[in-house]
Each structure stands twice: as structure tokens, then as C-alpha cells.
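First comes the structure, then the notes that go with it.
All protein chains but one are shown in place.
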Amino acid sequence: MLKRILLIVSMVLLALILLPLLEGLGEQTHVSSLAEYYLSSGADDLNSPNLVTSVVVTYRGLDTLGEVTVLFAAAAGIMLAFKGLKMDEKEREKTQGPSELLASGASLLFPILFIFGIYIFTHGHLSPGGGFQGGVVIASAALLLLLSGVIPGVSHLMTSLLEALAGASYVAIGLLGLYLAAGFLDPRFLPRGEWSGIFSAGAIPVIYSLVGIKVGSELSAVLNAMISKGGEK
Amino acid sequence: MTQLLYILAFVVMAIGLWGILSRRHLIRMIIGFSILDTGIHILLVAIGYRKGGTAPILDEALSKGEALMNAVDPVPSALVLTAIVIGLAVTALMLSFAVRMVQNNPTMNADEHKELKW
Amino acid sequence: MIMGYIGGILAIIGSLFLLLAAIGLIRMPDTYNRMQAGTKATTLGSALIFAGIALHQPGWELKMTGLIIFVFLTNPLSSHALARAAHFIGMNPFVKGKSQSSRDDLKARRDEE
Partner (left out) sequence: MIYIVAVLGIVIAVSAVFALYTGKILSAIIASGAVSLVASLIYILAGAPDVAMTEASIGSALTTVVFLIAWRRISRIVATSTEKEDKNA
């Protein structure tokens, strides 16, 4: 009974917080002055057609660094929680072997998916997409191989090495921007190139590719930790 | 459109919070978290929306000059983009804790996991 | 212009196939029949829709060909995995008037495992 009352009280509190936002709300026709700057001069500043990418990588790049750190912390927590969690013999018996059709289909699909992931994060400054999406596509490719039983597990050394290298180079490029250009994570120390070419927008494609590699290897390691039978020595 | 998105976001957030607080099954509570997450993402996208807005990606359909008048706010989009990825990691973290809890005490009911309570 | 109309007609035919697949998913009696409806009709339906888009939008032919190849690769694979999983957890095919029927080719292997 007490629980139910507390439940209703918290729902009412949520409504009280949210209702003032609705009050006197019409259709918005203007964006905030900050967004106005990004929309009007972001394209000339960075020569990148996708303004969301400019915001993620450059203007709010420090936030992205923080988010990548949070992702790393969460991945570390998951690995820690699954470490030493071994399946019983009983559990392992129930695991079904994959079929040959699925295994060969998955090994056929893996390179296509991998290349598609790389395409997504190298074209992040030109079209919708970027490091996070591309990294997830690569992680799903690894997941496909894991689930279809083509490989027993993703190498922990490889994922941790890739992830650490990508993270360190991300910070190094940020410091390079501080040294050669206007500020931390400023991508303008590389030539800005021509409009909507793949080698344009300064270091934005490089930074987003590093984010993609980092996210992809991290999520692959997480999925590996969740799926693997726990038989590691 | 903006009002509709706001109302939708509130409804989804309320459903998610209700799920977290009223359900006692561990997986259902985590599903409630992910629904609450989706509601917050819709709210942030709604804050960035403007009337008749298009995506802030410059191409033949949207020239540099028109962007100021027509494109939606790119900042909330960028925030939600990263928030979704963090949401996945946090959901996976919660699920891994759920697996550990069930291993210590094999029941799915959150009320029966007593040793974690004060 | 005329190509645009042909593309539109193709897309409409494709969406009809998708509708038929959706009706089949509700109408069919057991998992295997549903999978039949949900795989064959959606593969053809989405391929037709992509072909229609490729005719309607000049310059998208390459992307749409890639998508069609991708659908042709993944759709049968996923339905194969689903059917196999359904078989391994012991779903019996539906036969009118009988509860259990039909020869089970995978039975020996299932018992082995």
C-alpha cells in the first residue's frame, strides 16, 4: 500500500516537473542563438556539409570525449561483471551448434558489413552517419560471426589494443589542434579541401574514424564478454 | 508538431517511469529504463525541432544561405546521438548486474533480492 | 518521366507483396507456414520496391542494386536460422485434423546433440 502511494506521488511529481514546459508552447520558428551561429557559419568554418557532425566532433568535441570515456567505463564495468562467470556443464550442453548454411552465410556477410561500417564512419562529414553508427555496424558484424559460431571469440588483446590506440590518438589529435590551430580538437590543422569531397573538412574524418574504431572494438569486446562461454584460462 | 512531440515524449517518459517503479521483474524494470531513455531522446529532439524544419545537412536541397532559415537545431541532435550509445552501454551494464544477481539468488523477482536492501 | 511511372508501378506491386506477407503472418496456422509467407513475399516485395526506387531516382541504381543483393543474402539466412531454431525447440508442423505428423529428418541429429 505504501509502495503504491509512493508510486503515485512520484508520477505526480514527474507531471509537475514536465507540465510547465508545455505551458504557452507554440510552434517554434526560431532556433537558439548558439544554433544560429552553427547553422550560418559552421559550413564556412569547417567545410563540412553535415552540421551535426561538426557539432559532435568539433564544437562540442570535448563533450564527445567525455561520452567516449563514459562508454569506456561502462564497458569496463560489464567486463568486470562477467569476469569469472562460467557456465555450468549443464548449461553448456544445451548450447546448440550452428548450421553450416548459417556459418558460411555469416562469413560471406562479414566483410560486406565491415566495409559498410568503415564507409559509414569515413563519410560521417558528408551524409548522416559517423563514428558511433559505423562502430555499431562493425560490432554487429562481429556479433554475427560470434553467434553463427564461425569464431569462438573475439581476441581480447586485439580489441583492447585497438581501443587504447584509438583513444590515445583521439586525445593526441585534440592536443595537435591546440598546438597547430585555434583550440583543443580544432580540426583545421589539416587542409580543408574542396566542398563535399571525402578528404575535406580538416581532421573531422580522421577524428570520427578514430571514434568509430574505438566504439566498434569496445562494443565487440562487450558482446564477446556477454556471449562467450566463460572458458577462458 | 512541437506540442505533439512534447506530449508524446511525456507520455513515453511516464510509461517508462511507471514500469521502473511498479514492475518487480528484473528484465521488465530494465525495459522500463530503456523506454524512459527513448522518451527523453524524443523530448530532446522536440526541443531542437522548428516548424517545417529539415535536416541540418547541406546539399543540393539545402544551400548554405537557406540553412539558417530552414534547418533544425543541430545541438540536440548531437546530444541525442551520443546519448543513445551511452544508453546501450548502460543498459548492458544493468543487464550484466542482473545476471550476477540472479546467479547469487536465482529468482527474477526484485523484491526477493533482499541482501542488497537497507 | 515514363521511367518514373514504371518505377512507381513496380513499387506499388512490391508493397502489395509486402501486404500479402503481413496478411500471411496473421492467417497462417503454424511457425513454418508463417515463415514461408514472411520470407518469400518480403524478399520479392522489397526487391521490387528497391527496383522501383532505382527507376524513379536516377543516380541511385548502384545503391539499390547493393541493397537488393543484401536483402537476397540476408533474408533467406535469417529465415533458415528461425526455422531451425523453431524445429530444435520442438515445434511440430500443423496438419489438419492431426496433432503430430510428417517425417522428421533432423530428429536423429537432435537426439544426438
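Structure notes:
Lettered A, B and C in written order, each chain numbered from 1.
Keep this in mind: contacts are C-beta pairs under 8 Å (C-beta built on N, C-alpha and C of every residue); 3 or more make two chains touch, one makes a residue touch a chain.
Predicted, not measured: the structure shown is a model, and the values here were computed from it.
Partners of the chain left out, restricted to shown chains and counted across the full complex, are A, B.
Counting over the whole complex, chain A has residues 50, 52-53, 87-88, 90-91, 94, 128-130, 132-133, 136-137, 139-140, 143, 219, 223, 226-227 touching the chain that is not drawn. Mapped onto chain B, the footprint of the missing chain covers residues 1, 4-5, 7-8, 11-12, 15-16, 18-19, 23, 25-28, 30-32, 34-35, 38, 41-42, 45-46, 48-49, 53-57, 71-72, 76-78, 80-81, 84-85, 87-88, 91-92, 95-96, 98-99, 102-103, 106-108.
Basically, only the chains that are shown with their structure count from here on.
If you average the Cα atoms of chain A and of chain B, the two centres end up 16 Å apart. Spacing of chain A relative to chain C, judged by their CA centroids, is 31 angstrom. Shared interface positions of chain C, i.e. residues touching 2 or more other chains, are not present. Of all residues in chain A, none touches 2 or more other chains. Touching chain A in their complex are the following residues of chain B: 1-3, 6-7, 10, 13-14, 17-18, 21-22, 48-51, 55-59, 64, 67-68, 71-75, 77-79, 81-86, 88-90, 92-93, 95-97, 99-100, 103.
Only residues 70, 73-74, 77, 80-81, 84-85, 88, 113 of chain C touch chain A when the two sit together in their complex.
Chain A makes touch with chain C in their complex at residues 96-97, 99, 101-102, 105-106, 108-109, 112.
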